[in-house]
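The complex appears here without one of its protein chains, the remainder shown in place.
Coming up: chain A.
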Amino acid sequence: MSDTLFSRVIVPVASIDDARATTRALASHVDSVAGTVVAVHVVEKAGGAPDKASVEQRERDTEEMFDIVRAQLEGYDVNLETEILYGTDVAETIVEAAHEMDASSIVFTPRGGSRWIRLLAGDVALSLISESDLPVVVLPDEPEVEDG
């Protein structure tokens, strides 16, 4: 079962911290089936109103997230692809992309946050779970291991 689930996962990363936490939780699962990780970040578009930040700025920021994913997957038997997506509805964009990329599942770790912040920032996790017609795997956020 897990063979097929982790063979080609689409991994939405929302921020630098999220990229770090998600990759940490994910690496060994995909490694064990020599699967593919498609890391994606959605640049949210207002769809006609001025955006909060310029597209160029957010694309740069996304590259930093992908760099972290890349660095953390080094040494694992994992094939990494990255893709910047653009959309007005983050969850919908991820699900659509997952279909187009033939993903076996959508994988993320929950980011916590108060109700207030969820209300303001929108709860993408909930929408993903409720809207996706592909398997969605929610991995627990593993605490960082201090080495050395």
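Note that in this section contacts are C-beta pairs under 8 Å (C-beta built on N, C-alpha and C of every residue); 3 or more make two chains touch, one makes a residue touch a chain; residues count from 1.
Here is the rule we use: contacts and distances are computed from a predicted model.
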Given the options "Carbon monoxide dehydrogenase", "4Fe-4S ferredoxin-type domain-containing protein", "Amino acid transporter" or "NADH-quinone oxidoreductase subunit NuoB", say which is the protein name UniProt records for the missing chain. "Amino acid transporter"
Which residues does chain A use to touch the chain missing from this display? 14-18, 43-64, 67-68, 71, 75, 82-88, 97, 100-101, 111, 113, 117, 120-122, 148
